[in-house]
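My structure is below; once you've seen it, I'll send some questions.
Only a single protein chain was left out; the remaining protein chains are all shown in position.
Right after this comes chain A.
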Amino acid sequence: MAKWGMVIDLEKCTGCQACSTACQMENNRLPGENYQDVLYYTDGRQPTPQLKWFPRPCMHCEEPSCMHVCPTKATYKTEDGVVLIDWDKCIGCKYCMIACPYGVRFYTDEKPLIEPNIKQVFKGDGDLSWNPPYKGPQQDPKHGVGIQPNGVVSKCNFCYHKISKAPKGTADLDESNPELVEYVPACVRTCAPKARYFGDLDNPNSQVSRLISDKQGTRLLDHTGNKPQVYYVSGGGAASGAVPGTRSNKKA
């Protein structure tokens, strides 16, 4: 069984937020409710300020603290290493949001992010939070995929409706491979500078595994013991590595 993971090359990322928009469209979310975002910060002071950014999807940790605190066991880890929410079990207590050190879980029911409340304009059927005019065909509450019901926490699912259909034994879900492109997560597929790689971390020959070893892939907040399955790399290895690498090198 594969252990899906992601590698994000911070040197390539341009901060364009195309991934956030793709995520929002793929998962029937409203603007601003996307499951992943790109953090950006200004670093340094005049006259040499720098704009820095990095994308923040769910880290799909090996030891997810969100899963351990869930009182209903609605959050679970699949055999292929993805952390998912069973919306049929979630009671929306939000303890997982407090426990997650990366802040990648969302509860959007309390107040609308934009006025007028678009969810009221496109009212959902039954328990669903809304009925978007554009929407994907997939609806799988057991895996936290599709339109979100009311009163539950939601999160990035690595586009589980796509990756779970990939042929068994696939090492890398590469968007440039026409046979695999339909199984690639939306953010990876849409990334214009190709800063994201998605593949099997357990396969030593996969591109993600090679990138992690060649470029010293790093996990964020490793001291929490969560062991994320999303790795960040920057530059060509030990010689470079600042964010964004090239510009930083030139300055030095």
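Following the convention adopted for this analysis, contacts are C-beta pairs under 8 Å (C-beta built on N, C-alpha and C of every residue); 3 or more make two chains touch, one makes a residue touch a chain; residues count from 1.
In the analysis below, contacts and distances are computed from a predicted model.
Chosen from "A circularly permuted ATPgrasp domain containing protein", "4Fe-4S binding domain-containing protein", "Ribose transport system permease protein" or "sulfate adenylyltransferase", the protein name that UniProt gives for the omitted chain reads "4Fe-4S binding domain-containing protein". Of the candidate positions A:Met1, A:Leu39, A:Val121 or A:Ala192, contact with the hidden chain is made by A:Leu39.
By the touch rule set out above, chain A reaches the unshown chain at residues 10, 39-44, 52, 54, 56, 69-73, 87-95, 97-103, 127, 142, 149, 151-152, 216, 218, 220-221, 232, 234, 238, 240-243, 248, 252.
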